[in-house]
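Left out: one protein chain. Kept in place: all the others.
First chain written, first letter: the chains are A and B, and each begins at residue 1.
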Amino acid sequence: MSLLLKEIRHNPMLWLLVAVPVVFVAAALVPEAHTALFVLSVLAIVPLAGLLSHATESVAAKTGDAAGGLLNATLGNLTELVIALAALGAGQYTLVKASIAGAIVTNTLFMLGASFLLGGLKYHLQEFNRASARLQAGLLFLATIALLMPSAIAGMESTSAAAATQKLSLGLAVLLIVGYGLGLLFSLKTHREVFSGAEHEEAEEAPWPIGLALATLAGVTVLVALVSEIFVESVQKAAEAFGMTAAFVGFIVVALVGGAAEMASAFSGARKNRLDLSVGIALGSASQIALFVAPVLVLVSYLIGPSPMDLQFWPGAVVMVLFATMTAMFVTNSGRSAWFVGVLVLMVYMIFAMTLYILPPAGQ
Amino acid sequence: MSLLLKEIRHNPMLWLLVAVPVVFVAAALVPEAHTALFVLSVLAIVPLAGLLSHATESVAAKTGDAAGGLLNATLGNLTELVIALAALGAGQYTLVKASIAGAIVTNTLFMLGASFLLGGLKYHLQEFNRASARLQAGLLFLATIALLMPSAIAGMESTSAAAATQKLSLGLAVLLIVGYGLGLLFSLKTHREVFSGAEHEEAEEAPWPIGLALATLAGVTVLVALVSEIFVESVQKAAEAFGMTAAFVGFIVVALVGGAAEMASAFSGARKNRLDLSVGIALGSASQIALFVAPVLVLVSYLIGPSPMDLQFWPGAVVMVLFATMTAMFVTNSGRSAWFVGVLVLMVYMIFAMTLYILPPAGQ
Partner (left out) sequence: MSLLLKEIRHNPMLWLLVAVPVVFVAAALVPEAHTALFVLSVLAIVPLAGLLSHATESVAAKTGDAAGGLLNATLGNLTELVIALAALGAGQYTLVKASIAGAIVTNTLFMLGASFLLGGLKYHLQEFNRASARLQAGLLFLATIALLMPSAIAGMESTSAAAATQKLSLGLAVLLIVGYGLGLLFSLKTHREVFSGAEHEEAEEAPWPIGLALATLAGVTVLVALVSEIFVESVQKAAEAFGMTAAFVGFIVVALVGGAAEMASAFSGARKNRLDLSVGIALGSASQIALFVAPVLVLVSYLIGPSPMDLQFWPGAVVMVLFATMTAMFVTNSGRSAWFVGVLVLMVYMIFAMTLYILPPAGQ
């Protein structure tokens, strides 16, 4: 417990934890103050995501390489998953889908671009492991093809009845999860030497004892779930107040909030000239969303949602995810980076954000 | 003749030749048994395609490098061409177009992916000639851009009258064949050293004498043509019985059946750690379909079809062919492969197949 407090004292981001009790009190006292609840829940999720990430790494460090890698890979996007589950339970499928597409785009463009820019402002030219980056970009590309295929095709056909799309989404979700499992077998077992280096250097600080880590993992997950419910309830009304659509909030705001902890790691890696780490976190996290989080949400929607959720995204999201992964493939292909590469990648992200803000998808 | 019999005895695939007489007898006796005729004609085409492929290689081996290369390049997809001609004569343009798009996708995804997987299950990491693979992937990419351009553009414009699309398709067909001829000049004459190695290692077994080879070539082509007619007649009704559309049958079934012989060569190359061979067969075959078979079918449609055929594919086919060639470009770019790369490429193929099965193109 004192370790937890020490961590909190030394990490300014964790001071935001004060927003956690505040948001619960506020939700009980002024349930109609949607804008305030929205801001407070965002502020509360950021430090919780940081704790969750640290706890996951600590458990992973204790359980050894293979199991730890599996844990990291599965729980690495736990925050995004919990928020999306809350939105799923509330039947807000637009928000869920926007947060899936947005997390992929934000990780590949914002996290990668800002890493390149921050690193490039300090170092003239930065190099990173081409082979590993290329493999991860490839996984990401194929994963997004898989994820987007039904939207890309169904969107153009007139016969795409809702029932068929639903059936296809279910089949694809199963296929993606099988692919994800085989990918873990590949990267953690049969070909782990290709991926080594990048993944585990992250844990610089002494890991927590296993008991504390497990307790934090459990406790914080519950807290994130509770805060997420307040977030999801308030987001619609708050978005209207800020002039934002549910698609914009899911695509940009949820993705930035849910990924805050990983971004801190990626940016810190870039500033230490360890771009392998940054590229690994950004692309790895993005493919995990596509291959694991998205299909899990489809499967879970049969259990907790008001109706099953399909994988049909609005056309703009399809275009953005595709361009984002193509950009990631291109900029990681050379294994070298400079500040302007970061600027260009961030520009693409800003263009997406601007487009979504000004031209929201129809009917949302 | 005894050589032919010896070949048949040693190659289990050729035992399927028994289906050839059976399908003719069945077609004469029970012309209404569409499902049985469909299955029998598929079983009959597979070994015939194998014989055709072996005969072509034998003739090519006898006629020397340049002429042999030309022959291999022109007759390499003879089975696909003959089946498509049968469908063309019957006016089944959806089936023809589906089999063109499907052959490109099946060669680049299924043949390549299964080669990577089969090779990767035996060897930890496999390397292949990057320069040659890149060149072939580039030809394929540019060829499919050429092939898809009218669909990609015309599909989006409201003024795309059928007559204009027809005119454009004719012009493009001529352009593609000119490009194909120049490509042969390039790969067989001016820059053959870049492509050397991969192409001719294929013929391991002693080639047949030229007389037997030519007779087999002629005789088997006639047999394929006759079986194809039964296949095309039965496919529509049989597909309905299996719950498949003409698009699915053309895209998946015809492509797998027509390419069976090449697949056997590509897979055997991968198991012998000669991925150059597998990549060369897969990508070479795919670009040949795009640059030669497709435009020949357009030109022939003016002679034998009920009306001229254009090159306008349904939107889903355009997306699939594009994604397939982009995948091929990406996975062959590094010159290295492992089993999971094969899994991912095959996953994309399964996603396409699943999508086509569940969400068939409108009006088919």
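The definition used in the following text is that a residue touches a chain if its C-beta (ideal position, glycine included) is under 8 Å from a C-beta of that chain, and two chains touch if they have at least 3 such contacts.
Predicted model only: the values in this text are computed from it and were never measured.
Screening B:G91, B:G138 or B:G219 for touch with the missing chain picks out B:G138. Set against the missing chain, the residues A:W15, A:F242, A:Y302 or A:F340 yield one that touches it, A:F340. By the touch rule set out above, subunit B reaches the unshown chain at residues 131, 134, 138-139, 141-142, 145-146, 149-150, 152-154, 156-160, 164-165, 167-168, 171-172, 175, 179, 182-183, 186, 190-191, 194, 329, 333. Interface residues of subunit A facing the missing partner chain: 124-125, 314-316, 319-320, 323, 326-327, 330-331, 333-334, 336, 338-341, 343-345, 347-348, 350-352, 354-355, 358-363.
Keep in mind that, in the parts below, only the chains that are shown with their structure count from here on.
The two copies, subunit A and subunit B, are related by a rotation of 120°, based on C-alpha atoms and rounded to the nearest 5. Distance between subunit A and subunit B, defined via averaged C-alpha coordinates, is recorded as 40 Å.
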